[in-house]
Structure formats: structure tokens, C-alpha cells
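Heads up, one of the protein chains got dropped from this complex, but the rest are sitting where they should.
So, subunit A:
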Amino acid sequence: MASAPSPEVLRAPLVVEFPFTRSLGPVQSAFLTGLRERTVLGVRTGDGRTLVPPVEYDPVTAEEIRELVEVSDTGTVTTWAWNHEPRRGQPLDTPFAWVLVKLDGADTALLHALDVPGPDAVRSGMRVRIRWADERVGAITDIACFEAYEGGDAVRPAPHSGEFADPVTGIVAAARLDYTYSPGRAQSAYIGALAERRTVGERCPSCRKVYVPPRGACPTCGVATAERVEVGPRGTVTTYCIVNIKAKNLDIEVPYVYAHIALDGADLALHARIAGIPYDQVRMGLRVEPVWTEGGRFPDHYRPTGEPDADYDTYKELV
């Protein structure tokens, strides 16, 4: 078997970032706009409970609910947890308590942070008050955190129209997750070989097909592949398309040709750009070879070899 000892498995940082833009319904819009104006709104359910933060549908009856009321910015801790190592994105960067707070006038609790010196300064039942952020935009983070408060709780929710000048109608929910990506054994070997301008695939022990790029499994037989096989560098265009739309941040003049290429010895076509020939002369069966650029980690494109076209029967299984 031609399999070489496994090269070192590759790993690299991978950051996934996305700014989800979300629209708000009438109730969420009123609540978040209210926070911007230092006003906390709840919503009344059919059975007379006040939900804070408010939702548009009753969690018990699924009835649509719209009746807004104003509650207090003071409340009572219903449960807590001491977070001695704040993580990225959390409300405070110094140790704090996570708390569920039932605001005065509300029947349900809101999750947020409580700024107190240590775990001995927090208990369920303690009285707290909202500390507003200096700059408020209409988001849950307009509440900077809660802080300790000495005072009673005799507050009734008051009716509120929910109307404000310049209401917030959407939020941008920014998210970022950090990963260390590792492609596993088979793909590490593939990428490692590309660094030497070679292309390797893996042969299925059952159907004998050679997969490029290899993923460590034969998708047809569902068995592991391990036998490493060098393929190419030349190959045959099995099918292609002409791209007429210029991609953002891609410095290639249109029109250009993108093709499936069956490298010699491979049983799966990979895809790449074809250049070095007018776009309207690219054809099925065209014989091509890779063109590497200085420092490139994979072929920049493929160009014609000048050989006669391959016979259709030699690649028809791969179209």
C-alpha cells in the first residue's frame, strides 16, 4: 500500500462573525425604544399577568398580546449566580452576578448582570435597581446592569401607549465565534501535498475509486479510505460554465470559464478556472494542466496542454 506516514495534522484559526439584522414587532419595538428613554414596558396577558421582558404571544395560551404597561426600574432578585471570570461580550468586565430580576409591577423575571463587590453581597430576594447605560440605542444593553437598592416594592404597572418619537424598528445582533479549525488526517495530507505542488487523493479499498480531494471516506461505499494516490498534474475538462458576473473582491476579468476537471488517475472531478485560451474555445474533453503562481497554495488556474482532446468515453463516467 502506497500510504505514507500521516503528516502533521493542520490547524488554523477560524473566525465566524455575523451581524444579524433583525426587525422588531410592535411589542419588542416599544420595549427596546422604551429602554432608550429609560422606561421599562411589559405586556399584559389575558389572565392579567405582566410579562417583562414582553413578548407578542402569550406563552401559555399562544394568544396575541399587545396591551403595554409601564413597570418600575426597581425589582427583586429571584435567583443569581456568581460569575468570577467574565467572558467576552458579557455586560461587565469585572466579576459580577448573573441575576433574574422581577421588576416591581412585573410577574416574570428579566435576565441581566448585577454589579456588586462579591458573592457575599448578593442573595435571592435582594432589592436592585437598573443602572442605565450612558449611551442608549434601543437594545437590551441599554440596561448597563443592575445595582443594589434599598427601597420598597409597592408599585403597580401603569398603562402605557408604547408610543415614542423615533421608535426603534430593528436591532443588529452582532455575533462572533472563534474556532481552531482542523481538517483531519485526509485533508491535511491533501493540503500538505499541495504545498509541494502535488495533488494526492485516496483510493477506496472497496470500489477502488480515487477521490480528490480526499475526505477519509468513500461516499459511495461508506468505508474509510487510506491508500494515498498521486494524481494529475494533467487532466480533462468534463464540463464547464462561462461566468459573466464579476464577483466582489475577485480580480478576474469577465467572462471567464469555470470547469470541472478530472485529473489523470482521479475518479472525481474537481473544479477550477480555465485560462490561456479564449473563453468561447473551452470545450469538454480539453486537456489542461495547472498553473502555479509564486507562493500560491493551490493552482491559480488551468491552461491547455496542447494535446489532442480526450475521447468522450475516457471521461463520460465523471461528467
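Rule of thumb we're sticking to: contacts are C-beta pairs under 8 Å (C-beta built on N, C-alpha and C of every residue); 3 or more make two chains touch, one makes a residue touch a chain; residues count from 1.
Criterion: contacts and distances are computed from a predicted model.
Colleague: Select, from "Thiosulfate reductase PhsA", "Lipid transfer protein or keto acyl-CoA thiolase Ltp4", "Multiple sugar transport system permease protein" or "biotin carboxylase", the UniProt-recorded name of the complex's unshown chain.
Modeller: Of the names offered in "Thiosulfate reductase PhsA", "Lipid transfer protein or keto acyl-CoA thiolase Ltp4", "Multiple sugar transport system permease protein" or "biotin carboxylase", the absent chain's UniProt record gives "Lipid transfer protein or keto acyl-CoA thiolase Ltp4".
Colleague: Check the options A:Val16, A:Ala154 or A:Ala247 and report the residue that touches the missing chain.
Modeller: In the complete complex, the chain left out is touched by residue A:Val16.
Colleague: Of A:Pro167, A:Gly216 or A:Pro233, which residue touches the hidden chain?
Modeller: Going through A:Pro167, A:Gly216 or A:Pro233 one by one, A:Gly216 is the residue touching the chain not shown.
Colleague: For the chain left out of this view, which of A:Leu110, A:Val229 or A:Ala269 touches it?
Modeller: Checking the options A:Leu110, A:Val229 or A:Ala269, the one contacting the hidden chain is A:Leu110.
Colleague: Considering the whole complex, not just the chains shown, which residues of subunit A touch the missing one?
Modeller: 6, 9, 11, 14, 16, 20, 22, 24, 28, 32, 51-53, 55, 59, 78-84, 87-91, 98-100, 102, 108-113, 119, 124, 139-141, 171, 173, 175, 177-187, 215-224
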